[in-house]
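One protein chain is absent from this view; the other protein chains keep their places.
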Amino acid sequence: MRKEIPLFIMLVCGVFMAVQFFVPHELPALIYQNLNKTVQVVGAVALVLGIVSLLSLHFAKISKRQPGYGYSYILVVFFFMMAASGFLPAKVNLGPFLGTGDRVEGSFFLNLYNYVLTPVQATMFALLAFFIASAAFRAFRARSVIATLLLLTAVVVMLGRVPIGPFVLGDWISDLADWIMAVPNAAAKRAIIVGVGLGILSLSLKMVLGIERAWLGGGR
Amino acid sequence: MKEFFQKLLKIDRRWIFLITGIAIIIPFFFFIGLPIRATREVRALYDAVEALKPGDIVFYAPEYDPATIPEVQPMAHTFLRQVFRKNIKVVASGLFQLGVAQAEQDLTLIAREMGKKYGEDYVFLGYKPYPETVILNMGEDFRKSFPTDYYGTKLDELPLMRGLKNYSDTKMIVSMTAVSGADYWIRSAHGRYNIPLALGVTAVMATDYYTYYQSGQLFALMGGLKGAAEYEQMVGIKGEAAKATLRMDIQSFAHLAIIILVILGNVAYFATREKK
Partner (left out) sequence: MRKPLLLGALVFLFLFISTPAQTPPAPVSDLEAIDAPDDAGNQVDLNWKPSPDETRAANPVIGYQILTAPAVDSPFVPIGTASFGATSATAKDGLKNGRPYYFKIRAYALDSSFAESEVAGPVVPQGSWWNTKPAYIRIFIWMALVVAFILYNIFLAGKKELYIRPIGGINAIDEGIGRATEMGRPILYICGLGDAAQAATMAAFSVLGRVAQKTAQYQTKLIVPCYDPIVFSICQDVVKGAYLNAGRPEAYNEKDVFFVAQDQFPYVAAVNGIMLREKPATNFYLGQFYAESLMLAETGFEAGSIQIAGTDQLIQMSFFIVACDFTLIGEELFAASAYLSKEPEQVGSIKGQDWGKVIFAGLSVLGVVSVLLENKIHFFGFFKKLMINE
(Lines give C-alpha, C1' and ligand atoms only; values in the text may rest on other atoms or scores of the structure.)
Protein backbone atom coordinates (compact mmCIF):
# COMPACT_ATOMS: atom_id res chain seq x y z
CA MET A 1 0.00 0.00 0.00
CA ARG A 2 3.03 2.29 0.41
CA LYS A 3 3.12 2.80 -3.33
CA GLU A 4 -0.50 2.15 -4.23
CA ILE A 5 -1.97 5.00 -2.18
CA PRO A 6 0.33 7.73 -3.60
CA LEU A 7 -0.26 6.37 -7.11
CA PHE A 8 -4.00 6.49 -6.59
CA ILE A 9 -3.83 10.06 -5.27
CA MET A 10 -1.65 11.00 -8.27
CA LEU A 11 -4.17 9.44 -10.68
CA VAL A 12 -7.22 11.13 -9.15
CA CYS A 13 -5.59 14.55 -8.74
CA GLY A 14 -3.89 14.41 -12.15
CA VAL A 15 -7.08 13.56 -14.02
CA PHE A 16 -9.06 16.11 -12.00
CA MET A 17 -6.60 18.95 -12.69
CA ALA A 18 -6.59 18.15 -16.41
CA VAL A 19 -10.39 17.99 -16.65
CA GLN A 20 -10.92 21.00 -14.37
CA PHE A 21 -9.32 23.29 -16.96
CA PHE A 22 -12.23 22.59 -19.33
CA VAL A 23 -15.03 22.76 -16.76
CA PRO A 24 -16.16 26.31 -15.91
CA HIS A 25 -18.60 25.20 -13.17
CA GLU A 26 -17.89 26.65 -9.73
CA LEU A 27 -17.58 23.26 -8.01
CA PRO A 28 -14.33 22.14 -9.69
CA ALA A 29 -12.99 25.70 -9.31
CA LEU A 30 -13.67 25.49 -5.57
CA ILE A 31 -11.90 22.14 -5.30
CA TYR A 32 -8.97 23.56 -7.32
CA GLN A 33 -8.65 26.54 -4.98
CA ASN A 34 -8.75 24.30 -1.93
CA LEU A 35 -6.11 22.02 -3.42
CA ASN A 36 -3.91 25.08 -3.96
CA LYS A 37 -4.40 26.09 -0.34
CA THR A 38 -3.48 22.54 0.71
CA VAL A 39 -0.25 22.82 -1.26
CA GLN A 40 0.45 26.07 0.59
CA VAL A 41 0.00 24.35 3.95
CA VAL A 42 2.17 21.40 2.90
CA GLY A 43 4.83 23.84 1.75
CA ALA A 44 4.82 25.59 5.10
CA VAL A 45 5.23 22.30 6.96
CA ALA A 46 7.97 21.16 4.57
CA LEU A 47 9.80 24.44 5.23
CA VAL A 48 10.00 23.47 8.89
CA LEU A 49 11.54 20.12 7.87
CA GLY A 50 14.00 21.91 5.63
CA ILE A 51 15.05 24.33 8.34
CA VAL A 52 15.53 21.45 10.80
CA SER A 53 17.73 19.71 8.20
CA LEU A 54 19.76 22.86 7.58
CA LEU A 55 20.32 23.63 11.24
CA SER A 56 21.11 20.03 12.22
CA LEU A 57 23.70 19.85 9.44
CA HIS A 58 25.43 23.01 10.61
CA PHE A 59 25.18 22.23 14.32
CA ALA A 60 26.85 18.88 13.56
CA LYS A 61 29.61 20.68 11.66
CA ILE A 62 30.16 23.06 14.58
CA SER A 63 30.14 20.34 17.23
CA LYS A 64 32.57 18.13 15.28
CA ARG A 65 34.76 21.11 14.30
CA GLN A 66 34.68 20.01 10.67
CA PRO A 67 36.59 22.13 8.10
CA GLY A 68 34.70 25.36 7.46
CA TYR A 69 32.74 25.22 10.73
CA GLY A 70 33.34 28.95 11.21
CA TYR A 71 30.98 29.62 8.31
CA SER A 72 28.41 27.42 10.01
CA TYR A 73 28.63 29.69 13.08
CA ILE A 74 27.95 32.72 10.87
CA LEU A 75 25.02 30.99 9.20
CA VAL A 76 23.39 30.01 12.48
CA VAL A 77 23.87 33.46 14.06
CA PHE A 78 22.45 35.35 11.08
CA PHE A 79 19.64 32.82 10.66
CA PHE A 80 18.35 33.50 14.15
CA MET A 81 19.06 37.22 13.94
CA MET A 82 17.02 37.68 10.77
CA ALA A 83 14.20 35.51 12.08
CA ALA A 84 14.15 37.41 15.38
CA SER A 85 14.11 40.78 13.61
CA GLY A 86 10.80 39.82 12.00
CA PHE A 87 9.23 38.99 15.35
CA LEU A 88 10.43 41.97 17.39
CA PRO A 89 7.67 44.09 18.92
CA ALA A 90 7.35 47.54 17.41
CA LYS A 91 8.18 49.28 20.69
CA VAL A 92 11.64 47.75 20.99
CA ASN A 93 14.50 50.10 20.17
CA LEU A 94 17.93 48.55 19.67
CA GLY A 95 19.68 51.86 19.32
CA PRO A 96 20.48 54.19 16.44
CA PHE A 97 22.82 51.73 14.78
CA LEU A 98 20.63 48.62 14.79
CA GLY A 99 17.19 50.20 14.57
CA THR A 100 13.69 49.76 15.93
CA GLY A 101 11.53 46.67 16.24
CA ASP A 102 8.90 47.43 13.62
CA ARG A 103 9.13 46.94 9.86
CA VAL A 104 9.43 50.51 8.58
CA GLU A 105 12.42 52.54 7.44
CA GLY A 106 15.07 52.59 10.15
CA SER A 107 13.91 49.32 11.68
CA PHE A 108 16.28 46.46 12.49
CA PHE A 109 14.53 44.26 9.94
CA LEU A 110 14.86 46.74 7.10
CA ASN A 111 18.40 47.65 8.11
CA LEU A 112 19.38 43.99 7.79
CA TYR A 113 17.53 43.82 4.47
CA ASN A 114 18.98 47.05 3.03
CA TYR A 115 22.51 46.91 4.39
CA VAL A 116 23.25 43.17 4.52
CA LEU A 117 20.97 41.19 2.23
CA THR A 118 20.71 43.72 -0.60
CA PRO A 119 24.47 44.33 -1.09
CA VAL A 120 25.26 40.63 -0.73
CA GLN A 121 22.65 39.59 -3.31
CA ALA A 122 23.68 42.38 -5.65
CA THR A 123 27.31 41.28 -5.34
CA MET A 124 26.44 37.68 -6.15
CA PHE A 125 24.44 38.75 -9.17
CA ALA A 126 27.26 41.04 -10.28
CA LEU A 127 29.57 38.04 -10.43
CA LEU A 128 27.62 36.98 -13.50
CA ALA A 129 29.26 39.74 -15.54
CA PHE A 130 32.68 38.27 -14.86
CA PHE A 131 31.54 34.70 -15.39
CA ILE A 132 29.99 35.65 -18.73
CA ALA A 133 33.29 37.19 -19.82
CA SER A 134 35.28 34.08 -18.92
CA ALA A 135 32.66 31.74 -20.44
CA ALA A 136 32.59 33.80 -23.64
CA PHE A 137 36.39 33.77 -23.88
CA ARG A 138 36.35 29.99 -23.52
CA ALA A 139 33.36 29.07 -25.62
CA PHE A 140 33.18 31.51 -28.54
CA ARG A 141 35.80 29.90 -30.76
CA ALA A 142 35.38 29.51 -34.51
CA ARG A 143 35.99 25.77 -34.42
CA SER A 144 33.41 24.95 -37.09
CA VAL A 145 30.93 26.68 -39.37
CA ILE A 146 28.19 26.55 -36.77
CA ALA A 147 30.50 27.76 -34.02
CA THR A 148 31.54 30.66 -36.27
CA LEU A 149 27.90 31.53 -36.85
CA LEU A 150 27.31 31.50 -33.10
CA LEU A 151 30.34 33.74 -32.59
CA LEU A 152 29.29 36.28 -35.24
CA THR A 153 25.69 36.35 -33.96
CA ALA A 154 26.90 36.96 -30.42
CA VAL A 155 29.15 39.81 -31.54
CA VAL A 156 26.36 41.45 -33.57
CA VAL A 157 23.85 41.22 -30.73
CA MET A 158 26.38 42.43 -28.13
CA LEU A 159 27.23 45.47 -30.25
CA GLY A 160 23.70 46.15 -31.43
CA ARG A 161 22.11 46.14 -27.98
CA VAL A 162 24.31 48.88 -26.51
CA PRO A 163 24.60 52.52 -27.68
CA ILE A 164 28.25 52.21 -28.74
CA GLY A 165 27.43 49.84 -31.58
CA PRO A 166 25.10 52.17 -33.52
CA PHE A 167 27.27 55.15 -32.55
CA VAL A 168 30.40 53.68 -34.15
CA LEU A 169 28.98 51.45 -36.89
CA GLY A 170 25.61 52.98 -37.70
CA ASP A 171 21.99 52.09 -37.04
CA TRP A 172 22.17 48.95 -39.18
CA ILE A 173 23.88 46.99 -36.38
CA SER A 174 21.05 47.79 -34.00
CA ASP A 175 18.45 46.87 -36.65
CA LEU A 176 20.27 43.60 -37.34
CA ALA A 177 20.46 42.77 -33.64
CA ASP A 178 16.72 43.47 -33.27
CA TRP A 179 16.00 41.28 -36.30
CA ILE A 180 18.07 38.42 -34.85
CA MET A 181 16.16 38.69 -31.57
CA ALA A 182 12.77 39.00 -33.23
CA VAL A 183 13.06 36.39 -35.98
CA PRO A 184 15.57 33.52 -35.68
CA ASN A 185 15.73 33.72 -31.89
CA ALA A 186 11.95 33.79 -31.51
CA ALA A 187 11.51 31.00 -34.07
CA ALA A 188 13.98 28.71 -32.30
CA LYS A 189 12.43 29.46 -28.94
CA ARG A 190 8.92 28.74 -30.19
CA ALA A 191 10.09 25.39 -31.53
CA ILE A 192 11.71 24.50 -28.22
CA ILE A 193 8.59 25.64 -26.34
CA VAL A 194 6.49 23.22 -28.42
CA GLY A 195 8.90 20.38 -27.69
CA VAL A 196 9.00 21.20 -23.99
CA GLY A 197 5.21 21.38 -23.86
CA LEU A 198 4.86 17.95 -25.46
CA GLY A 199 7.55 16.60 -23.13
CA ILE A 200 5.69 17.93 -20.10
CA LEU A 201 2.43 16.41 -21.35
CA SER A 202 4.09 13.05 -21.89
CA LEU A 203 5.88 13.02 -18.53
CA SER A 204 2.72 14.10 -16.69
CA LEU A 205 0.69 11.39 -18.44
CA LYS A 206 3.24 8.76 -17.49
CA MET A 207 3.21 9.89 -13.87
CA VAL A 208 -0.59 10.03 -13.68
CA LEU A 209 -0.86 6.54 -15.16
CA GLY A 210 1.84 5.19 -12.84
CA ILE A 211 4.26 4.33 -15.64
CA GLU A 212 6.88 6.73 -14.26
CA ARG A 213 7.43 5.98 -10.57
CA ALA A 214 10.94 7.20 -9.76
CA TRP A 215 9.45 10.10 -7.76
CA LEU A 216 7.99 7.58 -5.35
CA GLY A 217 11.42 6.46 -4.28
CA GLY A 218 13.50 3.82 -5.94
CA GLY A 219 11.53 3.09 -9.13
CA ARG A 220 9.60 -0.15 -9.70
CA MET B 1 54.83 34.42 -30.40
CA LYS B 2 53.53 30.87 -30.33
CA GLU B 3 54.17 30.58 -26.60
CA PHE B 4 52.37 33.88 -26.04
CA PHE B 5 49.26 32.63 -27.83
CA GLN B 6 49.40 29.29 -26.03
CA LYS B 7 49.63 31.11 -22.71
CA LEU B 8 46.77 33.33 -23.79
CA LEU B 9 44.58 30.28 -24.44
CA LYS B 10 45.30 28.93 -20.98
CA ILE B 11 45.10 32.29 -19.25
CA ASP B 12 44.02 32.31 -15.61
CA ARG B 13 40.44 33.53 -15.68
CA ARG B 14 41.24 36.08 -12.97
CA TRP B 15 43.00 38.15 -15.65
CA ILE B 16 39.76 38.09 -17.63
CA PHE B 17 37.90 39.18 -14.50
CA LEU B 18 40.40 42.04 -14.02
CA ILE B 19 40.04 43.25 -17.62
CA THR B 20 36.26 43.11 -17.32
CA GLY B 21 36.42 44.94 -13.99
CA ILE B 22 38.55 47.74 -15.43
CA ALA B 23 36.20 48.07 -18.43
CA ILE B 24 33.27 48.45 -16.03
CA ILE B 25 34.94 50.86 -13.58
CA ILE B 26 36.46 53.39 -16.03
CA PRO B 27 33.12 54.72 -17.41
CA PHE B 28 32.06 55.48 -13.81
CA PHE B 29 34.46 58.39 -13.89
CA PHE B 30 33.90 59.59 -17.45
CA PHE B 31 30.27 60.01 -18.45
CA ILE B 32 30.12 60.00 -22.24
CA GLY B 33 26.37 59.94 -22.79
CA LEU B 34 26.13 57.90 -25.97
CA PRO B 35 22.82 58.46 -27.79
CA ILE B 36 20.15 55.83 -27.16
CA ARG B 37 17.62 55.02 -29.87
CA ALA B 38 14.10 54.25 -28.70
CA THR B 39 12.62 50.96 -29.84
CA ARG B 40 9.00 50.35 -30.76
CA GLU B 41 8.26 48.02 -27.88
CA VAL B 42 9.38 50.55 -25.25
CA ARG B 43 7.71 53.49 -27.00
CA ALA B 44 4.45 51.55 -26.83
CA LEU B 45 4.41 51.78 -23.03
CA TYR B 46 5.31 55.46 -23.03
CA ASP B 47 2.57 56.27 -25.53
CA ALA B 48 -0.01 54.16 -23.72
CA VAL B 49 0.62 55.95 -20.43
CA GLU B 50 0.62 59.37 -22.12
CA ALA B 51 -2.78 58.54 -23.60
CA LEU B 52 -4.30 58.00 -20.14
CA LYS B 53 -6.31 60.75 -18.45
CA PRO B 54 -5.86 62.11 -14.90
CA GLY B 55 -7.80 59.95 -12.51
CA ASP B 56 -7.37 56.76 -14.54
CA ILE B 57 -6.11 53.80 -12.55
CA VAL B 58 -3.30 51.42 -13.48
CA PHE B 59 -2.33 48.17 -11.80
CA TYR B 60 1.37 47.99 -11.06
CA ALA B 61 3.14 44.75 -10.14
CA PRO B 62 6.79 45.13 -9.10
CA GLU B 63 8.48 41.74 -8.57
CA TYR B 64 12.24 42.13 -8.27
CA ASP B 65 14.72 41.53 -5.51
CA PRO B 66 17.95 43.29 -4.56
CA ALA B 67 19.93 41.24 -7.08
CA THR B 68 18.05 42.68 -10.05
CA ILE B 69 17.66 46.26 -8.81
CA PRO B 70 20.22 47.65 -11.29
CA GLU B 71 18.18 46.49 -14.30
CA VAL B 72 14.58 46.68 -13.19
CA GLN B 73 14.46 49.47 -10.62
CA PRO B 74 15.23 52.29 -13.10
CA MET B 75 12.28 51.28 -15.29
CA ALA B 76 10.06 50.93 -12.24
CA HIS B 77 10.98 54.40 -10.96
CA THR B 78 10.52 55.93 -14.41
CA PHE B 79 7.10 54.34 -14.81
CA LEU B 80 5.95 55.62 -11.42
CA ARG B 81 7.25 59.11 -12.19
CA GLN B 82 5.41 59.15 -15.50
CA VAL B 83 2.08 57.99 -14.07
CA PHE B 84 2.23 60.21 -11.00
CA ARG B 85 3.16 63.19 -13.16
CA LYS B 86 -0.06 62.65 -15.10
CA ASN B 87 -2.07 62.22 -11.85
CA ILE B 88 -2.86 58.65 -12.67
CA LYS B 89 -3.71 56.47 -9.68
CA VAL B 90 -1.75 53.32 -8.89
CA VAL B 91 -2.83 50.08 -7.25
CA ALA B 92 0.20 47.86 -6.66
CA SER B 93 0.91 44.33 -5.50
CA GLY B 94 4.26 42.71 -4.66
CA LEU B 95 3.87 39.01 -5.36
CA PHE B 96 7.54 38.07 -4.98
CA GLN B 97 8.28 37.36 -1.33
CA LEU B 98 11.91 38.48 -1.57
CA GLY B 99 11.01 41.71 -3.29
CA VAL B 100 7.95 42.95 -1.43
CA ALA B 101 9.94 45.15 0.94
CA GLN B 102 11.83 46.60 -2.03
CA ALA B 103 8.58 47.20 -3.90
CA GLU B 104 7.09 49.03 -0.94
CA GLN B 105 10.20 51.17 -0.50
CA ASP B 106 10.35 52.16 -4.16
CA LEU B 107 6.66 52.99 -4.35
CA THR B 108 6.81 55.10 -1.19
CA LEU B 109 9.98 56.87 -2.33
CA ILE B 110 8.64 57.97 -5.71
CA ALA B 111 5.18 58.78 -4.34
CA ARG B 112 6.77 61.05 -1.73
CA GLU B 113 8.95 62.67 -4.41
CA MET B 114 5.88 63.36 -6.57
CA GLY B 115 3.77 64.57 -3.64
CA LYS B 116 1.26 61.73 -3.75
CA LYS B 117 -0.94 60.63 -0.84
CA TYR B 118 -1.35 57.03 0.23
CA GLY B 119 -4.91 55.76 -0.01
CA GLU B 120 -5.95 58.48 -2.44
CA ASP B 121 -3.29 58.36 -5.16
CA TYR B 122 -1.80 54.94 -4.62
CA VAL B 123 -2.38 51.75 -2.65
CA PHE B 124 0.02 48.90 -1.97
CA LEU B 125 -1.64 45.53 -1.48
CA GLY B 126 1.51 43.62 -0.53
CA TYR B 127 2.34 39.95 -0.85
CA LYS B 128 0.37 36.73 -0.75
CA PRO B 129 1.83 33.29 -1.58
CA TYR B 130 1.05 31.30 -4.72
CA PRO B 131 1.08 34.22 -7.13
CA GLU B 132 -0.89 32.53 -9.92
CA THR B 133 -3.87 31.92 -7.63
CA VAL B 134 -3.65 35.50 -6.35
CA ILE B 135 -3.51 36.90 -9.90
CA LEU B 136 -6.57 34.86 -10.87
CA ASN B 137 -8.44 35.94 -7.75
CA MET B 138 -7.66 39.63 -8.33
CA GLY B 139 -9.36 39.30 -11.70
CA GLU B 140 -12.59 38.60 -9.80
CA ASP B 141 -12.09 40.88 -6.82
CA PHE B 142 -8.98 42.36 -5.24
CA ARG B 143 -10.52 41.69 -1.84
CA LYS B 144 -10.52 37.92 -2.43
CA SER B 145 -6.78 37.73 -1.91
CA PHE B 146 -6.27 41.09 -0.20
CA PRO B 147 -9.00 41.90 2.33
CA THR B 148 -6.51 44.42 3.72
CA ASP B 149 -3.57 46.29 2.24
CA TYR B 150 0.10 45.81 3.13
CA TYR B 151 -0.31 47.94 6.26
CA GLY B 152 -3.40 46.08 7.52
CA THR B 153 -6.04 48.67 6.50
CA LYS B 154 -9.29 47.30 5.09
CA LEU B 155 -9.46 48.05 1.37
CA ASP B 156 -12.87 49.72 1.57
CA GLU B 157 -11.46 52.24 4.05
CA LEU B 158 -9.10 53.51 1.35
CA PRO B 159 -10.70 56.16 -0.89
CA LEU B 160 -8.95 54.84 -4.00
CA MET B 161 -10.25 51.30 -3.51
CA ARG B 162 -13.91 52.26 -3.02
CA GLY B 163 -15.73 51.23 -6.17
CA LEU B 164 -12.60 49.53 -7.49
CA LYS B 165 -13.28 45.85 -7.80
CA ASN B 166 -10.87 44.10 -10.16
CA TYR B 167 -8.63 44.52 -13.21
CA SER B 168 -11.48 45.64 -15.42
CA ASP B 169 -11.65 48.83 -13.36
CA THR B 170 -8.04 49.60 -14.30
CA LYS B 171 -6.66 50.66 -17.66
CA MET B 172 -3.67 48.34 -17.82
CA ILE B 173 -1.38 46.08 -15.86
CA VAL B 174 2.32 46.89 -15.86
CA SER B 175 4.62 44.37 -14.24
CA MET B 176 8.29 45.11 -13.58
CA THR B 177 9.56 41.63 -12.91
CA ALA B 178 12.75 39.62 -12.69
CA VAL B 179 11.06 36.31 -11.88
CA SER B 180 9.01 33.73 -13.71
CA GLY B 181 5.87 35.38 -12.35
CA ALA B 182 5.78 37.18 -15.70
CA ASP B 183 4.28 33.99 -17.17
CA TYR B 184 1.44 34.11 -14.64
CA TRP B 185 0.52 37.66 -15.65
CA ILE B 186 0.47 36.67 -19.32
CA ARG B 187 -1.45 33.44 -18.79
CA SER B 188 -3.84 34.36 -16.01
CA ALA B 189 -4.31 38.13 -16.07
CA HIS B 190 -4.14 38.87 -19.78
CA GLY B 191 -5.16 35.41 -20.96
CA ARG B 192 -8.21 35.10 -18.72
CA TYR B 193 -9.31 38.71 -18.31
CA ASN B 194 -7.94 40.29 -21.47
CA ILE B 195 -6.42 43.29 -19.69
CA PRO B 196 -3.70 45.16 -21.62
CA LEU B 197 -0.39 43.98 -20.17
CA ALA B 198 3.12 45.41 -20.38
CA LEU B 199 6.28 43.89 -18.92
CA GLY B 200 9.60 45.31 -17.82
CA VAL B 201 12.08 42.46 -17.43
CA THR B 202 15.81 41.80 -17.23
CA ALA B 203 17.76 41.69 -20.50
CA VAL B 204 18.16 37.94 -20.30
CA MET B 205 14.42 37.41 -19.85
CA ALA B 206 13.55 39.80 -22.68
CA THR B 207 14.72 37.27 -25.29
CA ASP B 208 11.95 34.94 -24.10
CA TYR B 209 9.18 37.49 -23.97
CA TYR B 210 9.65 38.88 -27.47
CA THR B 211 7.45 36.04 -28.70
CA TYR B 212 4.61 37.28 -26.48
CA TYR B 213 5.11 40.84 -27.69
CA GLN B 214 4.97 39.70 -31.30
CA SER B 215 1.80 37.72 -30.69
CA GLY B 216 0.12 40.73 -29.13
CA GLN B 217 -0.20 39.26 -25.64
CA LEU B 218 2.01 42.12 -24.45
CA PHE B 219 1.44 45.61 -25.76
CA ALA B 220 4.88 46.74 -24.59
CA LEU B 221 8.12 45.17 -23.45
CA MET B 222 11.14 46.76 -21.79
CA GLY B 223 14.25 44.62 -21.69
CA GLY B 224 17.07 45.26 -19.27
CA LEU B 225 19.13 48.34 -18.80
CA LYS B 226 18.75 49.45 -22.43
CA GLY B 227 14.98 49.32 -22.22
CA ALA B 228 15.11 51.30 -18.99
CA ALA B 229 17.45 53.88 -20.55
CA GLU B 230 15.19 54.31 -23.59
CA TYR B 231 12.19 54.78 -21.30
CA GLU B 232 14.06 57.32 -19.14
CA GLN B 233 14.92 59.36 -22.22
CA MET B 234 11.33 59.35 -23.44
CA VAL B 235 9.93 60.36 -20.05
CA GLY B 236 12.61 63.04 -19.75
CA ILE B 237 14.40 61.79 -16.65
CA LYS B 238 17.74 63.52 -16.34
CA GLY B 239 20.74 63.76 -14.06
CA GLU B 240 21.29 61.43 -11.13
CA ALA B 241 17.77 60.05 -11.40
CA ALA B 242 18.51 58.68 -14.90
CA LYS B 243 20.33 55.66 -13.51
CA ALA B 244 19.89 53.41 -16.55
CA THR B 245 21.15 56.11 -18.93
CA LEU B 246 24.22 56.61 -16.76
CA ARG B 247 24.87 52.87 -16.71
CA MET B 248 24.52 52.33 -20.47
CA ASP B 249 28.02 53.67 -21.04
CA ILE B 250 29.30 51.08 -18.58
CA GLN B 251 27.43 48.35 -20.41
CA SER B 252 28.84 49.54 -23.73
CA PHE B 253 32.39 49.28 -22.44
CA ALA B 254 31.75 45.91 -20.82
CA HIS B 255 30.42 44.52 -24.10
CA LEU B 256 33.40 45.94 -25.97
CA ALA B 257 35.79 44.33 -23.50
CA ILE B 258 34.11 40.94 -23.93
CA ILE B 259 34.21 41.26 -27.73
CA ILE B 260 37.91 42.14 -27.63
CA LEU B 261 38.58 39.14 -25.38
CA VAL B 262 36.64 36.86 -27.74
CA ILE B 263 38.60 38.17 -30.72
CA LEU B 264 41.89 37.67 -28.89
CA GLY B 265 40.85 34.15 -27.94
CA ASN B 266 40.07 33.34 -31.57
CA VAL B 267 43.32 34.85 -32.82
CA ALA B 268 45.22 32.74 -30.30
CA TYR B 269 43.20 29.67 -31.27
CA PHE B 270 43.94 30.05 -34.97
CA ALA B 271 47.57 30.96 -34.38
CA THR B 272 48.24 27.85 -32.33
CA ARG B 273 46.06 25.66 -34.54
CA GLU B 274 47.99 26.61 -37.69
CA LYS B 275 51.24 25.99 -35.93
CA LYS B 276 50.00 22.47 -35.08
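In this document, chain identifiers A and B correspond to the written order of the chains, with residue numbering beginning at 1 in each.
The rule we apply is simple: a contact is a pair of C-beta atoms (placed from the backbone, for glycine too) under 8 Å apart; a residue touches a chain by one contact, two chains touch by 3 or more.
It should be emphasised that the depicted structure is a prediction, and the values quoted were computed from it without experimental measurement.
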item	value
Which residue of A:Ile9, A:Ala84 or A:Val120 touches the chain not shown here	A:Val120
Sole contact to the chain not displayed, among A:Ala60, A:Ala90 or A:Leu149	A:Ala60
Hidden-chain contact residue, picked from the options A:Val77, A:Ala90, A:Val168 or A:Ile192	A:Ile192
Given A:Leu128, A:Leu152 or A:Val183, the one touching the chain that is not displayed	A:Leu128
Residue numbers in chain B that touch the chain omitted from display	13, 67, 98, 165, 179-180, 202, 204-205, 207-208
Contacts of chain A with the absent chain, listed as residue ranges	18, 21-27, 29, 39, 42-43, 46-51, 53-54, 57, 60, 67-68, 71, 120-121, 124-125, 127-128, 131-132, 134-136, 138-140, 189, 192-196, 198-207, 211-212, 214-219
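The rule we apply is simple: only the chains that are shown with their structure count from here on.
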item	value
Mean-CA-position distance for chain B and chain A (Å)	18
Contact set on chain B toward chain A in their complex	11, 13, 16-17, 19-21, 24, 34-37, 39, 65-70, 101-102, 105, 129-130, 133, 203, 206-208, 210-211, 214, 226, 248-249, 251-259, 261-262, 264-266, 269-270
Chain B partner contacts - residues on chain A that touch it in the complex	33, 36, 39-40, 43, 103, 105, 110, 113, 117-119, 121-122, 124-125, 129-130, 132-134, 136-138, 140-143, 151, 154-155, 158-159, 161-167, 171, 174, 178, 181-182, 185-186, 189-190, 193
